[in-house]
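Only a single protein chain was left out; the remaining protein chains are all shown in position.
Let's look at chain A:
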Amino acid sequence: MSKQPVSRRQFLNYTLTGVGGFMAAGMLMPMVRFAVDPVLKGEAAGDFHPTQQKVADLTEVPVRVDFSYEQTDAWYTSEVTNTAWVYKNESGDVVALSPVCKHLGCTVSWEGNDHANQFFCPCHNGLYEKNGKNVPGTPPLKPLDVYPTAEKDGLLQLGKPEANNIV
């Protein structure tokens, strides 16, 4: 026995474990890959969606812009409506802010509840400056997301909201 580095019993153990492991992996691999597919698919490219807002009409006062587009959720397509608060800053650039509060996702509005020159969230009294910066001491911990903007035929187009770096 001692001159045999691998005993018959060990050999059978290794072989059976190996074959069993291979079979288990063969069963599990497709199922696991199937389950994690959404994670590996990655983000869809953020298309620009047209709005009815004329860029020339924008002023330094934020206005509410509603826009609708077809949203594809797997096998289900539906028309969704989103909102942006849009204005021109001092240098004349168009700024479009997402109204989704960074606290718990309620909807903020410009000068809501008589808060002059601020965005106000009614759920927990969150406040943001005009450029989207969250006011310290109110619930939100991050500035409002911004929409990438584009212009086509004088009309505003909005992309997918991203984290705010202008603040």
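Keep this in mind: a contact is a pair of C-beta atoms (placed from the backbone, for glycine too) under 8 Å apart; a residue touches a chain by one contact, two chains touch by 3 or more; residues count from 1.
Here, contacts and distances are computed from a predicted model.
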| item | value |
| --- | --- |
| Which of "Acetate CoA-transferase subunit alpha", "Menaquinol:cytochrome c reductase cytochrome b subunit", "ABC transporter permease" or "protein-glutamate methylesterase" matches, in UniProt, the chain that is not displayed | "Menaquinol:cytochrome c reductase cytochrome b subunit" |
| Listed residues A:38, A:92 or A:137, member touching the removed chain | A:38 |
| Option from A:73, A:90, A:114 or A:153 whose C-beta touches the chain left out | A:73 |
| Selected from A:6, A:23, A:104 or A:163 as touching the chain missing from the view | A:104 |
| Footprint left on chain A by the chain that the document does not show | 35-36, 38-39, 42-44, 71, 73-76, 104-105, 160 |
